[in-house]
Structures are given as structure tokens and as C-alpha cells.
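What you see is the complex with one protein chain gone and the rest in place.
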Amino acid sequence: MSLTFQTADGPVYALSDIDLQVKHGEFVSLIGPSGCGKTTLLRIVADLEQPTAGRVEVNGVSARQARLDRAYGYVFQAPALYPWRNIERNVTLPLEIIGMAREERRERARKYLELVNLGGFEKKFPWQLSGGMQQRASIARALCFEPELLLMDEPFGALDEIVRDHLNEQLLSLWAKTGKTVVFVTHSIPEAVFLSTRIVVMSPRPGRIIDVIDTNFPRDRTLDIRETPEFLKVAHRVREGLRAGHSYDD
Amino acid sequence: MTIDAGFADPAHRTLVSRLTAGKAGPVAIVSLVILMLWYAGAIGMNARMQIDAFQRQGVSWGLPDLVRETLAQERPLLPAPHQILIEMKQTIFDMRVTSKRSLVFHSWVTLSSTLLGFAAGTGLGIVLAIGIVHVRSLDKSLMPWVISSQTIPILAIAPMVVVVLGAIGLKGLVPKAIISTYLCFFPVTIGMVKGLRSPDLLQLDLMRTYNANKFQTLRLLRWPAALPFLFASLKVAIAISLVGAIVGELPTGAQAGLGARLLAGSYYGQTIQIWSALVTAALLASALVALVGVAERYLLRRMGALP
Partner (left out) sequence: MIARLDAWCVAAVALGLAALATAPVADGGWMDVPALLGVVALTGIVCAASVRHGVTALWHSAVLVLLVVAGAAVSLDVVHAAGEQRVGPGFWLANLALWAVAWRGIDGVAAFRCMEPGRQKFFDLMVPAAFGLWLLYLWEIGVVGFGVPQVLLPAPGMIGERFVGSLDILWSDFRQTFLKAVLGGYLIGCGSGFLVSILVDRVPFLQRGLLPLGNMVSALPIVGVAPIMVMWFGFDWQSKAAVVVIMTFFPMLVNTVTGLAAAGAQERELMRSYAAGYWRTLFKLRLPSAMPFVFNALKINSTLALIGAIVAEFFGTPIVGMGFRISTEVGRMNVDMVWAEIAVAALAGSAFYGAVALAERTVTFWHPSYRERR
């Protein structure tokens, strides 16, 4: 699959020859320097962008059909909460669009806010929450219509490292609990290694896959794992892959 | 760092700095200065006429006489504030509201067409904005005309609109309201187009991932996002709507309305009448804008956008 943008300065090959399969229940991280097309790849999967050539299938149907079926939840870099809705009504937004009954909507919102440890914050407005809490609310919003697939685009990129570590642990336990498939875009090596079952290393101009690394850490891992030699080995391989892509030369 | 030194002095802090801190103090002081300048101006501008009058009557006069008389002329070049207030009190409180000389009556005439035009203009503006945001051909063909319509001094041709509409039997409220409508729709359209387009790509993408249709996106995202813009426009719109109504009254043969009061005053040199109509119009404008402001705060607070 590939994607070409036509611009005034001539075509830009955003992605080329991407071939990737994600299995059910996997946690796949896309990692690479900025401009390598990892976000674009995710947006193609979400049918927010169309590839110029090639095919994307989500659960056996086209990306477009998957979007029409609301088969995935998308978490953006920013929380993108609506400032005029309180947390509960932000979380129920997709349910409103689907046309779910009010009672059921509230039930769902409570359940998923509980899941991301935001119980009791239903009536607060976004600006009353910290950045990390806002992002958790947006994860609850992506989960609440119970899609099989979770697409996350650097969801913790704007947060500081301490909050990020904490959320990483929470995300991991969430993933273990719900068994969703997750595709996760990041530019942090420790984050990718810590979270994933598989790491896809990408390089820019054109965006392409350099390396795919399987990790086999236990599902209930903790942050301590980052001190182990296996972890460092995987992290090293990722770093090697990034370097091989000449990603920082130009 | 002279300012710091001033603040260090406790006497200064209690007296001067309390008056100059915040907004209310300075506004009050500046207003007071303006009022004093006004009185000085009134005395200065009216003095010549008064001196002439004294000389014609052949009376001897001193400075106190001059000051007293210049502030009590019947048709002064510049009436003193208290003269205007007295005139306003007489024409607002001391008169039956149905009287042709009552400012309440005239204000109501102006206000009713202001509000009618405001409502129509706002509705039109919102509908146009929704069309422009959603239909590409409308955006490309209509939007430039909406903008350039603003460069045409429509207010200047308001009297013609009134006269022409009068010729086909449309009289009274409606022609003035049409002028106000025309003036109103512009800021509302511009503001709403801006507001409806204000959600960033991220939020629109979010709606796309939910497969929301255009109407849902409008109702759940674009409309609430546009409300702050709408209110900013409404404040401009209601003020300009009042101006439209007043100017629309100029050619109606000075029958009713604040504009007619202005024109009648200017015909007969009744400066106090002009000024009192002007001050009433100013008060009306401030009240209307404040009212929109209150509605804005109420709604935005209910939406949780305000702390």
C-alpha cells in the first residue's frame, strides 16, 4: 500500500510499500521520527486519508466500511474534548450519534469512566481536569461504543514523563482487561517497547517499514521491566532500526 | 522604578492607588473630567451669544451672571449636561407615554423596528452562514458578495429604501426593520461562518470516525462551537440595528422615533431636544448590548465554557 500527496512542489511520497498485518488482540506500536508517516498510516486505517494505491482491510472489510460500521475508536494527540460538554456528555458523544437511549448512554459512560479511573468526575468540565485526566477521558470516549480496534495517535505525547509512565501502566492493564486490538503511534522508544507485543519501526521519505520486532513480555508487566536486559535488548534493536533508516541525517 | 516607590508609601496606597487601581476608579475619574470639560465647553461656546444678548438688553453683567446664563439658554450651541437631564426627565417621566412629545413613545417606535430587524437579520445571517459553510458554490459565489456588501454604505441609502417602500404602501415599522435587517445580517453571517468553521481538524476528524452525518456534526459540534462567535456578532448587530432604525427615521417627515426627534430638533434649532434624543439613543444602545451580554454569559456558563 502507498500514498502520494500532490503538492505545488511536486509529488511527495508519504508512504510506500507498506505491508502490515495486525492480529486480533495484538498491541502494535508504530515508531519512527517525525515525518515518517506513522500518523498518516494510522489515518489511512481510520479512513481519514485515502491511499493512492493498495488496500486496507479492517476485520475483513474495507477501511471505509469499518468507519461506517464504527468498528474502531480513535484517540488523537490532543484530547479533543468539547469544552461545552461535561466529561460524561463528552464520553457519550459517539453514543448519541449512534442513537443509543439516554439511560444506556449514562450507564456506559459510568462504566468506562470507572475503567480509566475517572469515576466521580462525570459532571466536571474539561478545563477542570489535568491534561492526563483529559486524555483518559478521551480514551473512555473511544472505548465506550465498544469497538474491537483502538487506534491511538501519540495519545500521551503532550504529557510529561511521570504522568505518561502512569498512563502507560493504566493503558496496559486496560488492554489486558478488555482484550482489544491496539495500534499505537509513538516516537518514544521506551513507551513502544514497554507497551507492545509488536513494534513496527518506520523511516521517512518515503515512509516505509524498516523492521518489525516481536516482544514477548508477559501481559501483566510492570514498569520495572524496563530495567531488565531483555527490555534493553529490544530497545537497542529499535534504536538500531531507526538509525539504519538514516532518519536523522536529513 | 518610581512607581514602586509610590506604592511603598502607605499614604499613597490608601488614597491615590486605590482610585487608580482596577477599572471603576479610572473610568469614574475620566468621566468626571469629561463632564467638567463639557461644562467648560458649554460656557465657552455659548458665551458669545450670551454676551450679545446682554449687550442688546443693555444690562451690565459680571462673570457669575455669564456662567449662570450660558448654562440656562433655551437654544444653546452646546447644552449643559444638567439641561439635557432635565429635558430627559420631563419627556420621559413627566409625560404620558402616548404623547407625541414623550421620549418613551419615540424610543419605543425606534426600539420595535430595531428588534424586528435584529431578529430577522440574525435569522437570515445564521441561515446564510450555514448554507455557506455547507455548500461549496454558495461559499465561492456568495461569500465575496456578503463581504463587499459591507463596503457599500447601505446606511446612506436607508432613506431611499424607506421612501421607495413607502411608495408601494409599506410604511411605518417594516421599512426601517428592513434596513436594520440588512445591517444586522452581515456581522452575523461573517461571525457565524467563522464560528461554524472554528472546530479544528481534530474535532471534525473525531466526528468522521463516528461516521456522523452533516446534520449531526452541525448540531453536536459546529453549532456549539459557533455560539461564542455568534454572541460577539450579536453585540455588533444589535448596536448597528439601532443605528439603522434611527437613520431610517430621518426621511419619514419627522413623525415618530428617535431619528425623527433628531431631525425635528435640527430643523427648529432645538439643541436640547437633539441632545436628549442622542443621549436616550446612547442609553438604549448600551442597554441592548448589555442585554445581549447577559444572555451570552448565561448561555456560555450553562455550557460550561466559562468558569
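In this document, chain identifiers A and B correspond to the written order of the chains, with residue numbering beginning at 1 in each.
Operating definition for what follows: a contact is a pair of C-beta atoms (placed from the backbone, for glycine too) under 8 Å apart; a residue touches a chain by one contact, two chains touch by 3 or more.
Predicted, not measured: the structure shown is a model, and the values here were computed from it.
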Chain not shown: contacting residue from B:164, B:202 or B:295: B:164
Field: Chain not shown: contacting residue from B:55, B:141 or B:213
entry: B:141
- prompt: Given the full complex, what residues of subunit B touch the hidden partner chain?
  reply: 20, 22-23, 25-31, 34, 77, 136-137, 140-145, 148, 150-153, 155-157, 159-160, 163-164, 167-168, 235-236, 239, 242-243, 246-247, 250-251, 258-259, 262-263, 265-266, 269, 271, 274-275, 277-278, 281-282, 285-286, 289
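Note that only the chains that are shown with their structure count from here on.
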Field: Inter-chain centre distance, subunit A versus subunit B - centres from mean C-alpha coordinates, in Å
entry: 52
Message: Taking the touch rule as given, give the residues of subunit B at its contact with subunit A in the complex, in rising order.
response: 202-203, 205-212, 216, 220-221, 224-225, 227, 303-305, 307
Field: Contact footprint of subunit B on subunit A as seen in their complex
entry: 43, 46-48, 67-70, 72-74, 76-78, 80, 82-86, 93-94, 96-98, 125, 127
